[in-house]
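Only one protein chain is missing; all other protein chains are in place.
Coming up: chain A.
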Amino acid sequence: MSLVGRTRPVVPNAISAAACAHCGARLAPGQVRFCCSGCEGAHGLVAGLGLDAFYRRQETEAGTLRPETAALALDLAPFVAAERDGVQRLDLVVSGLTCGACVWLVEQALALEADVLSARASLATRRLSVTWRGDAGRANDLVRLLARLGFRAAPWSPACLRATEDAEGRALARALGIAGFGAMNIMLISVAVWVGGDMGPSLRHGLHWLAAMIGLPVVLVAGMPFYASAWAALRAGRPSMDMAVSLGVLATAAMSLSETIRNGPYTWFDGATMLLALLLAGRVFDRAARRRARQSVAELLALQEGLVTRLLANGRSEAVPAEAIAAGDRVLVAAGERLRLDGSSKAATLLDAAATTGESVPRAFAAGDALPAGAVNMGAAFTMVVSAAAKDGSLAAMARLLERAEQAKGRFVAIADRASRLYVPVVHAVAAATFALWWGVLDAPWQVALVNAVCVLLITCPCALALAVPAVQVVAVGALFRRGVLVTSATALERLATADHAVLDKTGTLTEGRPVLLPEGQDDAVLARAAGLARASRHPLAQSLARACPDAPLAEGVHEVAGQGLEAGDARLGSPGFVGLPPSSDGMTLAFRDGDRAPVLFRFADRMRDDAPAAVASLAALGLPAELLSGDGEGAVAALAWQAGIAEWRAGADPVAKQARIAALMAQGRHPLMVGDGINDAAALAAAHVSASPAGATDLAQTAADLVLQRDGLAMLPATVRIARRAQAVARQNIGFSVGYNVLAVPLAVAGVVTPLVAAVVMASSSIIVVLNALRAGKD
């Protein structure tokens, strides 16, 4: 039963008094064992199934498993595939699946259902395949069971498929396998030739033929990724490192073949295949790290991608993808559902537009108001008349803004390509000149001239330079990944290293994006009664009130007055106006009146992340002074800026204003780092020199950002800047080293004094030096 070798549980084995017994989140004062009723239910469910072993094995991030109280928004039955004999199969993408124990819990909990035939979860792809016998509608029960355990599930979508069906990655791995096989076997033969001093020429000739028979196909097959990319670069008319690699490898192989045919003393098949193997290994690792990053973005997209319930003229409803809805259609928006389209409603509605506008409190919309896509329905279900199809709506407009900004960023060129722009033509010119010199001027036979020219290519053989930057990238991206920072763009680290200004969003970035009750000496009994009412609502303020007093039982007979508040008997909880008080200016207030007693006000604040001031200070120390850019009102922004130690702030900024501010900074020659989480930040994120999103960010923001901070908070941001800068420094050292090495070695090769043995030793040692140096890039 024990989990050998796992010594780093994020959730302590013996659940301490301060952490929730199910999800491991920190408990608020007054909470016992569980952080919310959902976790309490989940814990009971796990124990009831006899699966408590889960808690001894679990090593998930604290808080990820907190079950949502909202009902299942999506009917999964249409996604079920019927197999033979009445067996149903459903593929899901599951969030919260972060450790082996989660895989075990999910599989075991599903397998305990009587009709479930098999359940198989994949930790790497977050994919769950479940089969059962019976009705397709059972899918909803099974997903609800997962939701009660704290796992959110969505149908496995084409977006996930694109991210995980990594045909190119498999091709690279196959090429690596072949190159590795070739390199090792040819090396074996080469060593025999090198050390076999008493070897006769005929035996050596035979061994060379053997090496050629292994080496030629390996060079042709395993080098394909490089040849293809070099060919593409050649046709586009730009130099690339792959061209240097391809030419070096092919010329080496051709030369070795010619040496073999005329029974010369040396062949270089070992060098060619070893170089391919090393470079392919780097690509495979790099790709694996980026694939993880892309995948977590795709996972988010899948969870949020959804169907829309269209109401038909005959009163029936059907679930269709949002793209199929046209302007004028009527759709049903369930409680808690995200609006996928713009529209208007005949009823008053309460929407949480935090993702699109950055407002931290839900806003009441009157009947007929334009409702923005991207907002979440916090009130009762309503019917919406769609005003624009998905492709013409406000979300699409935002996406176009994003696209334009991204194109502007696409012109940034990676350091390796900048280096190769000079390097590739120079080296090829030197090789050509060497051939001309020996053949034309010194009148040597053409074979000798060619050997010397190839020796130039060999010794400069982009080994060191080709490995210089990718090796650093792989090490730095891997180190960041272990610290919970996903790097989604190949040039992100370079751009981050040069950032000199930080622009931070407020809600969800500097703050937790979740209001908390301000302790102002409320009467416990009153608080408990109010929390009992609040428990019935999805409004964020009500939910924070319920969280502040988790033991309060749900009050009886609560009903919701849309856009106003809650009523149970003669007790009322809601906006100040609802209980007969003057309305409050900042929206972060709930009023409660119990019968004839004096009304009580509960005030809330969106709490700043604990690590925010420290992160802001460290960024400033690194030369990135911070600036606050928020869609919220002036008062809240100024207060938070002061609290976080930020001197410069701007309030009331809409997406266009945010992007404009970034553009203004860029025009001044600054290199801004933008950190944001909302749909409203996406365009600014894409426009900025470099950008980051916290873990809870919206899908659009995560897609636009170069870095995704997987763990809560900003604490990793300064460390990421330091790693990026260190990686840049190491990459520059590596390039400097390989250029210096070439300057020394090329004259020797041109002069024809380099024997292949010397070339091989020098080449290998230069590569090793570069790789060893790259290992330093991961240190903070």
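Convention: contacts are C-beta pairs under 8 Å (C-beta built on N, C-alpha and C of every residue); 3 or more make two chains touch, one makes a residue touch a chain; residues count from 1.
Criterion: contacts and distances are computed from a predicted model.
Per the UniProt record, the absent chain's protein name among "Sulfopyruvate decarboxylase subunit alpha", "Cellobiose transport system permease protein", "Cytochrome oxidase maturation protein, cbb3-type" or "Lactate utilization protein C" is "Cytochrome oxidase maturation protein, cbb3-type".
Looking at A:33, A:89 or A:133, the residue that reaches the missing chain in the full complex is A:133.
Across A:77, A:184, A:638 or A:748, the residue that sits in touch with the chain not pictured is A:184. Of the candidate positions A:121, A:339 or A:353, contact with the unshown chain belongs to A:121.
One of A:89, A:174 or A:603 touches the chain omitted from the figure, and that residue is A:174. Although one chain is not drawn, the whole complex shows that of A:136, A:210, A:281 or A:617 it is A:210 that touches it. For chain A, the list of residues touching the undisplayed chain reads 1, 3-6, 53, 57, 99-101, 103-104, 108, 111-112, 114-118, 121-125, 133, 164, 170, 173-174, 177-178, 181, 184-185, 188-189, 192, 199, 203, 210, 214.
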